[in-house]
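All protein chains of the complex are present and in place, except for one that has been dropped.
In order of appearance the chains are A and B, and numbering begins at 1 in each one.
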Amino acid sequence: MYMLRIMSTLAWRNLWRNHRRTIIMISAITIGVWAMIFMTALMRGMVNEMVRDGIRALPGHVQIHGRGFLDDPGINNLLPMKDEDVTASFDAAGFDAWAGRIRVPAVVTSERDSRGITLYGIDPVRERDITFVAGDIVEGRFLEDADDSGVVIGRKLADNLETELGKRIVIMSQDPDNEIADRGFRIVGIFEARLEAYETSMLFAGKSAIQKMLNVPDRINEVVVLGDDYRNVDPVVRKVTDLVGPGVEVLPWYEVDSYLGTMMTVMDGFVLVWMIVVFLALSFGLVNTLVMAVFERVREIGLMMALGMRPTSILLQIVIESLLLLLLGLLIGNVLAGATVYWLRDGIDISVVAAGMEMFGASSLLYPQLTAHDVVLANVVVLILGSIASLSPAWRASRYDPIEAITKV
Amino acid sequence: MTAVTCIELCKTYRQGDQEIKALDHASIDIGEGGFVCLSAPSGGGKTTLLNAIGGLDIPDSGEVWIAGKRIDNLGKGELANLRLHKIGYVFQAYNLVPVLSARENVEFVMQVQGVPAGQRAEKSMAILKEVGLQGLEDRRPAEMSGGQQQRVAVARAIVSRPALVLADEPTANLDSKTSDALMELFVQLNKTHGTTFVIATHDQRVMGYAKRLIKMLDGRIVDDIDQQAA
Partner (left out) sequence: MNIVLRLAWRNLWRYPRRTWLTTGAMIFSNVLLVFMISIQIGTYGLMIDNTLEALTGHLQIQAPGYKDDLKMRQVVPDAISLAASVREGLNLQTVSARGAAFALASSEDRSYGIQVLGVEPMFEPGVSSLPGLTKEGRYLDDANAAEIVIGSVLARNLRVSIGGELTLLGSGRDGSIAAGIVTVVGVFHGGNKELDRGIAEVPIGYFEDTFDMQGAAHQIVINAGDYSKTEQLVQQANALLPADSKLVVHDWNALQPGLRQAIQADMGSAIFMYAVLVVLVAFSVLNTQLMSVLERTREFGIVMALGLTPGRLGRLVMLETALMGLVGLVMGSVLGGIVTSLFTVKGIYVPGMEEMAGQFNLPSRMYPQVSALTLIAGPGIVFLFTLLAAIYPAMRLHWLQPVAAMRAA
């Protein structure tokens, strides 16, 4: 312990003998660490926002359908159990939030135009906690209950159809016997979403009204369940599977929307690769600095060895010197990255490329997100790889022959 | 015309909280073709005087004239130009560019002077022969003895035939035999080309070769001996 303290003191003082070099190296490490963490925070912010938005639009962490629904999302793949049975069993199971819905493709026609959309028959009370739409009503109101005879449509869809709040639209779809079912609805609310695609493709109506229109009383084709954390949905999947038994498909969100799902895994991979690449770019400079530091101290090292210092102590001293460099760089880099993220906490407006971001499925306001996991990862990557990189010059220093080293000019 | 004229040169250094008078109203006149030794104990001011003559160091007060031109008020660039073309410099050992060979060290200065390549090769070979380094032209400094290195430095200093050569302790790192050989070379160059030599030294043997010996102490000229007469 005493030895370690001496080593550290020596290493610290040696570090500042060539303060220019040390400052340059610390700056480089700082920039590298800042870039690692900041870039990761940006990407995380973007992806997490995408996933959260996606989950609010899917919606839910876990979805339950009849088998084959995802291939053929319509009225023909109803859940085998009745709506009221589902209600009874899911309420009893005590989920954070859940909702049964009817979701079918449909055509909506106004006086002026028509569009293909997805019609959602929902229970507004339950849906409030799950889908984005309840909170994003910009005109009128949200649906009041499952029997509500109004509909809520997106701003962009309303514009396309040249219709507005209070006007009537006709919705056409098919019932299970493939008979065209149509009915007029009054628009009671208009919502805005972060992605235009949601505004043009989603239309919400009361569940009971849709059940009646499609002639499927007391039946639904989708149940969505919200757990407490979207990163950990497997327990919810298991619980739901136990509840509904075989014959239905229970899917976590990352399988329902595999683009979003892969996005998460790809991002994890990207973060690690990015950190390692930055570190490698740094490592050349780090090793270089240590090589120079060792080289100009050859005589001194020889002297220390002649005085009886062991090679391992020399090795340790160089490694400590390198770790001190890294720690200083990490410290400043972390603080700087944290400060940058804090400074940008209101989001970065990149609406110049809004349509492009929509292709990614992301919105044009970017919120960098600092997660403990990423910060720890960056620090660990730098410290561990940094120690490994410093071993080679340290090893060389500890292998000097004292006599040769002392006499070296 | 005199080669070098110094009038009332003063220069003070601070070392810690101590003031050191490196030059204290020092005045000298050196005629063309002179062969002068500046001698002083360590810290006596001889290097400072030499550097003032060479325009490396600007005195606090006083005037320096080289070949009829005042130089202590010139800019950095003009001074560099002056040294490049008019003055040859020889230092203590280890003053060659280590990565260049003997010939390249000599040619390097000429290239900076703008001498065309053909002339450079010819001149450098000739001058190295003159200083007795024939056959060693392609050696790097590390592959030569101290005396040989110093001859390269001399060759470098005189290759452009400067009227004035300044040497600062040129024999400091040489043994007596090599020192004598180097001084013989200086004497011979002084005789054949009429080059003025000003040598700062505290080596008695070197002083023996000088036509004129100027002694300094604490920045002052304390003695000026014409040795030719003796």
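Everything that follows uses one rule, which is that contacts are C-beta pairs under 8 Å (C-beta built on N, C-alpha and C of every residue); 3 or more make two chains touch, one makes a residue touch a chain.
From a predicted model like this one, the values you see are computed outputs, not experimental measurements.
K.L.:
In the full complex, which of A:L10, A:V291 or A:I406 touches the chain missing from this view?
P.N.:
Of the candidates A:L10, A:V291 or A:I406, A:V291 is in touch with the missing chain.
K.L.:
Please identify which residue in A:N14, A:N48, A:S173 or A:Q211 touches the non-displayed chain.
P.N.:
Answering carefully, the residue with contact to the hidden chain is A:S173.
K.L.:
Tell me, which residues in chain B touch the chain that this view leaves out?
P.N.:
51, 54, 56-57, 76-77, 80-85, 87, 89, 91, 95, 97-100, 104, 107-109, 111-112, 156
K.L.:
Mind listing the chain A residues that contact the chain we can't see here?
P.N.:
18, 20-21, 24-25, 27-28, 31-32, 35, 39, 42-43, 71-72, 74, 76, 105-107, 109, 111-117, 159-160, 162, 172-174, 178, 180, 258-259, 261-263, 265-266, 269, 274, 277-278, 280-282, 284-285, 287-289, 291-292, 295-296, 350, 352-361
The criterion applied here is as follows: only the chains that are shown with their structure count from here on.
K.L.:
Where the centres are mean C-alpha positions, what is the separation of chain A from chain B, in Å?
P.N.:
Spacing between the chain centres: roughly 73 Å.
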